[in-house]
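Here's the structure, in structure tokens; my notes come after.
Note that one protein chain is taken out, while the other chains of the complex remain in position.
After this line comes chain A, so read on.
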């Protein structure tokens, strides 16, 4: 370590801390720290994404809920043709079900019973008895007269009861399943200042007479709350067509106008105090200058219908008053009979209750037979199962698709609970139809709860690009000297090696 005599300064290369080894060590330690820090940085800035049971969800998609149904023929009344009839029916029904798009999940097993004439309430089996007239009876009993006892007729009636055909139009009317509904009844006066003011109505007894029997039967499916109001000024948003028929002038509503009949801007029909879906039933009283208000058919001629249904929304009844009770301002229970029988039909259509097959008269004691109720329950159950399967699949797909979507423990918990509820629904398909419905409804609500979890939206408003933009002034300006120094050192090291090899 001797000083250079020519200029009196130390040679920098000879200083211990200026040796290339030390310099490379310094540079290497910088890079080591950066490389060690990288996983920490990655861990700290990553978002929580707990793995979802995706495989389980995907296998669920292909599973179907199968309802085994036992139908017993009454051996004493059918006599010695019973076993033959049972075999034939089994074949025909199996064929019908295979052809039906909605009822493939039924597994009807025909059987013969010695005591089908006196079934127990607890049993889930359906019984068919040969009697003198065709009728349905509780519990789950069907009487057929000898004329209907042929294989073709009986198979038709049984498939109409167990697997009623649902047309796409009927399907579209049915409101989405919910365990709670609100039924909002509104008496709408188009203009209270006209002569035809209806002030009040006997709503409570009318509901009790017409709707309560149906609602109490459907109790296993839905809880309902009832509310009613009277509105005195409810203008229409369109002008009905006026024409004369003989010497009276008639106002008509065309089918196109029916779609815009509800004037949501002016009619305060219901509040948003709860999240339960609402079914509206509107009794519309046109003003005296608009009476009578008729519904027109597609050709523009008046029909004698005065009620119509808005799919998934509710029903409307147009009340045209006769000339003699012009001054009446109160609607009695008797006045409301046509209105509420229309409303009860609309209600069953909106809730997806199938009609009885042709030739089977309704039960006198009850507005809904056990067969109809079971058909709704089975249909709603399979609908719920399908919906929850699809919702769960959408969650999995969405989480796979969007990288920056956080998935926390609650979402996974909901998904797992929904899956186990589905499992329970499959397992309980042999039990009374209300049990699988309950599980399927729970699965659906858990799946939707997971899908709409607000925590999954957190990152949508603060994307990763934002972070990079903010920290670029730091990262860019630090990385440039580091990379340049590294490159220079590597270049110098290679040149050294080459000179060492050559020299």
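The definition used in the following text is that contacts are C-beta pairs under 8 Å (C-beta built on N, C-alpha and C of every residue); 3 or more make two chains touch, one makes a residue touch a chain; residues count from 1.
Keep in mind that, in the parts below, contacts and distances are computed from a predicted model.
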Next on the checklist: So one subunit is absent here. Using its UniProt record, which name fits best from "Skp1-related protein", "GPI transamidase component PIG-T", "mannose-1-phosphate guanylyltransferase" or "Trafficking protein particle complex subunit"?
Outcome noted: "GPI transamidase component PIG-T"
Checklist outcome for this item: Sole touch to the unshown chain from A:54, A:254, A:270 or A:320: residue A:270
Next on the checklist: Which candidate, A:91, A:107 or A:204, sits in contact with the chain we can't see?
Outcome noted: A:204
Checklist entry - Taking the full complex into account, what residues of chain A touch the chain not shown? => result 4, 7, 9, 11-13, 18, 20, 23, 26-27, 30, 184, 191-193, 197, 199-200, 203-205, 207-208, 212, 215-216, 219-220, 223-233, 268, 270-274, 470-471, 473-474, 477-478, 481-482, 485, 489
